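For this depiction, one protein chain was excluded, whereas all remaining protein chains were kept in their positions.
When the chains are written out, they are named A, B, C, D and E in that same order, and each has its own residue count from 1.
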Amino acid sequence: MSVVIQNIERADQEVIAGLAEAGVATVHEAQGRKGLMAAAMRSIWAGARIAGSAVTIQAPPGDNWTLHVAIEQLQKGDVMVLAPTAPCDMGYFGDLLATSAMAHGCKALVIDAGVRDVRDLTAMGFAVWSTAISAQGTIKESLGSVNVPVVCAGALVNAGDIIVADDDGVCVVERGEAGKVLEAARQRMAAEDAKRERLAAGELSLDLYDFRARLAEKGLKYI
Amino acid sequence: MSVVIQNIERADQEVIAGLAEAGVATVHEAQGRKGLMAAAMRSIWAGARIAGSAVTIQAPPGDNWTLHVAIEQLQKGDVMVLAPTAPCDMGYFGDLLATSAMAHGCKALVIDAGVRDVRDLTAMGFAVWSTAISAQGTIKESLGSVNVPVVCAGALVNAGDIIVADDDGVCVVERGEAGKVLEAARQRMAAEDAKRERLAAGELSLDLYDFRARLAEKGLKYI
Amino acid sequence: MSVVIQNIERADQEVIAGLAEAGVATVHEAQGRKGLMAAAMRSIWAGARIAGSAVTIQAPPGDNWTLHVAIEQLQKGDVMVLAPTAPCDMGYFGDLLATSAMAHGCKALVIDAGVRDVRDLTAMGFAVWSTAISAQGTIKESLGSVNVPVVCAGALVNAGDIIVADDDGVCVVERGEAGKVLEAARQRMAAEDAKRERLAAGELSLDLYDFRARLAEKGLKYI
Amino acid sequence: MSVVIQNIERADQEVIAGLAEAGVATVHEAQGRKGLMAAAMRSIWAGARIAGSAVTIQAPPGDNWTLHVAIEQLQKGDVMVLAPTAPCDMGYFGDLLATSAMAHGCKALVIDAGVRDVRDLTAMGFAVWSTAISAQGTIKESLGSVNVPVVCAGALVNAGDIIVADDDGVCVVERGEAGKVLEAARQRMAAEDAKRERLAAGELSLDLYDFRARLAEKGLKYI
Amino acid sequence: MSVVIQNIERADQEVIAGLAEAGVATVHEAQGRKGLMAAAMRSIWAGARIAGSAVTIQAPPGDNWTLHVAIEQLQKGDVMVLAPTAPCDMGYFGDLLATSAMAHGCKALVIDAGVRDVRDLTAMGFAVWSTAISAQGTIKESLGSVNVPVVCAGALVNAGDIIVADDDGVCVVERGEAGKVLEAARQRMAAEDAKRERLAAGELSLDLYDFRARLAEKGLKYI
Partner (left out) sequence: MSVVIQNIERADQEVIAGLAEAGVATVHEAQGRKGLMAAAMRSIWAGARIAGSAVTIQAPPGDNWTLHVAIEQLQKGDVMVLAPTAPCDMGYFGDLLATSAMAHGCKALVIDAGVRDVRDLTAMGFAVWSTAISAQGTIKESLGSVNVPVVCAGALVNAGDIIVADDDGVCVVERGEAGKVLEAARQRMAAEDAKRERLAAGELSLDLYDFRARLAEKGLKYI
């Protein structure tokens, strides 16, 4: 039952770059508030901001063998997404695997488990979002799968989906919707620019969004 | 039952500035070890250190409408304190609301829930203490209240109380006690300066505080 | 039953320095993956990296009196390791105690509880690994013990054991094994240097470690 | 600053009995969805269902001395509500204190900390809602207060407020609102009886509450 | 984007009954250790044991309107599976909805959120697996979807999949694999019966499974 799906489709690189620029909060809104991973998924260093195509990894708890298998499947700009098959905070990934992944064009790792060598990963500029930091070593005994659908930190990820990640967390965009989502994200950003200017000038959002009548109707009392 | 209390009393600005300088740990001690929020309430960027008058917000879970209402009530130097009426880690607040709040003099947000646009908030220098970071959007359907008493991260906050916050967390000072607390904080700081010098010179706190006799009496054995 | 064991044996300073250089992940592997504290034990500032001899402290929950007792037992290069006798996130330690500990040669504190004055501790360069940050003050009423065996964040620590700590967490090396562990760590680092070069050049770890045959034998399918 | 407020006002016994009968979920709704303690507050045995007047206890972490003080203030039908001044899961209360409390008419304990002697408490039929079960003993060194306002599991409790508790958790009713809340609870129960009958007969709540038009207007699609 | 998918396919009733009899642990093993929900998903009363076809519900946090919509889609023997779109412990479901669901043949609810009226649900014999118990009421303002794929407590659930649940937790069986999984479960149970008898007679599993040689080969030492 353990498989490596070798040839996955990826989204257009320009669309991916656009989604990275838009960022997690905007992309999440632009696609109807879906695809967000749990808040426990955090970057190991501040300021990382990426988007890339998901190479998914389903790995046994405490066993990082499948990560080695997955690296062969990487293409430039990919993001590895690892979900263990049972909750686990062990350190699946460190500087050696990062060296290898970077040599194969990998941009980042998103992992619902732990990583180690945080100092080195930070110095290398390799972006990682994880739910734990732990030096605890893993084994290489049981098979997992690469590029099958996984549930990572509460979000379903299919191979080739676009992972958008920054200081706000991680969001998954379905590959088939990427272009549409980017367009919506850009419209949202343009609209926000106009609003930001008015708000900075002191206009109240109560007026900007015309909230007062509906608030009164719902019964809000000022005393 | 949803109300906005419009004219709240605030403490003296110099007292507030003094409390900010004293910091959370000192203020907490100076007022008899009360008013501390839970340890899960953390700054989204290192080094923030503020004090300000609380504008309190009681908001439904996942609904940030009341934040828009609260901004109209802000005065220069205020701190918004938001408590949801059920546990919630969604992102109530981001760069647009921060822009608006800053335009109305707001100094910081303290929220027992999530915020987003962390990169932007950090760049803007807008201080936030929160119990989560999440891009998850909220709705605008249900009313909350402004400037009613709230329980935020385990601490009772009345509108106009002074919020003191830094890398150690968040502490609430009752408005009527602010002057007295500041005085006690200053005495404590002065006393600590003298002690710090002696400790830095190598004097043991066992001697400085005269602990040896009481330790022996309680039965401490050296072997 | 409360005792202070005064004369403990310590490992060789050069061995300790070598372990610090190796770092937590390498040392943990080199000693057979034991001695790691729980992942909740984190540094209060990024980049700290130390090793030192453990002066252990068993303290009642919310009572830091024994910390004062322990400071007298410190020698240059020691690390204090505090385990409360019941779960507690209160702030046992701040800038005054750090001043005193540093004056007595202490290098760091590892505490399965909270600390405060984070800004000051960071400015002083005093390294702390803790499971909480909290301004909540503690009392001085009940005795604890110094240099007895303690369980700290899930790891057994005997006085004089070597504490290795960095951004990956905290690992305990038994004093009697320190030399052997350092040797194994150095061999591991040398071996990793060679591997790192080959991985950086694009060689796959599947080939470097000769994994393909065993993966096929276990039944991995490529599709 | 540690005080025992001796003469508190209590609500009418019949009103209290009515609230117990209504139960937590109904009372919570009837008073506008406020006053609910956090979900971590659970009964130590299934089926307990009570209401009573709150005798509040603010206790230092790990110190149960104030519980002894509070028992003198009990009247028949009271419920003790204990909030520690810092998070604590130690066992403040066991069978001896329960024996004493029952002898003074106490109906239950609500505690944001731990209890022990669970088997005995269950056999005695003494109801306890707690956030932990722990045999860990406490000390008697520091003062707390009785019948001051406390924040317990996220809810503000004033002495004399009515505590309603059952398998769904714990809810606080302000003393001054008790009669009004009971009336609203009874109306709610009567209305629910009629609805229950129709729902049991197979009528859909979509029809009973006339939801279909509004769902369609919001855009719900059936496919 | 909110849809109700009306006509879903369901597995054979006899297969479903067989899976219920096999239980969660056996079914989980029989299908290759996949489909298990997180351990936080627990039954609200001991001894419940069911299997049924999933009617999935994707609901906004704190909004149970979609539950009302879903009840119309129920057929005899179905199990409702609710996943909120953001973490939420509020009480989406109580005795009135259970009355309605039972009237439409529903066997159980599996919900990654809270429920209330636990006493009534238990008395009614309505089985619920939830991640929280809470009286906190929800609203009816935002749309969700029925019978779309959901991620519930870490497991992907498609409408019509078979939910198997007992005191060990909840496991999801893909509809298309149900027959094959049942067959494997039955073989497993038969094999276990034989083993159980030998183990009960005192035979060691070291011998029954012939482990000794491999343990020795791996290096296990007896001292």
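We adopt the following convention: contacts are C-beta pairs under 8 Å (C-beta built on N, C-alpha and C of every residue); 3 or more make two chains touch, one makes a residue touch a chain.
As the structure is a prediction and not an experimental result, all values here were calculated from the model.
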| item | value |
| --- | --- |
| Residue among D:Asp89, D:Asp161 or D:Glu174 touching the omitted chain | D:Asp89 |
| Touching residue (missing chain; options D:Glu29, D:Asp117, D:Asp161 or D:Glu177) | D:Asp117 |
| Interface with the unshown chain - residue positions in subunit E | 23-25, 28-29, 33, 36, 39, 42, 47, 49, 166-169, 171, 192, 195-196, 199-206, 209, 211, 215, 218-223 |
| Contacts of subunit A with the absent chain, listed as residue ranges | 60-62, 85-90, 134, 136, 139, 141-142 |
| Interface residues of subunit C (partner: the chain not displayed) | 1, 32-34, 36, 38-39, 85-87, 149, 151, 154-156 |
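Operating definition for what follows: only the chains that are shown with their structure count from here on.
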| item | value |
| --- | --- |
| Chain centre separation in whole Å, for subunit B relative to subunit A (CA means) | 31 |
| Separation of mean Cα positions, subunit D and subunit C [Å, integer] | 43 |
| Multi-chain contact sites of subunit D, meaning residues that touch two or more partners | 33, 36, 39, 85-87 |
| Pairwise touch network: line, ring, star, complete, or other | other |
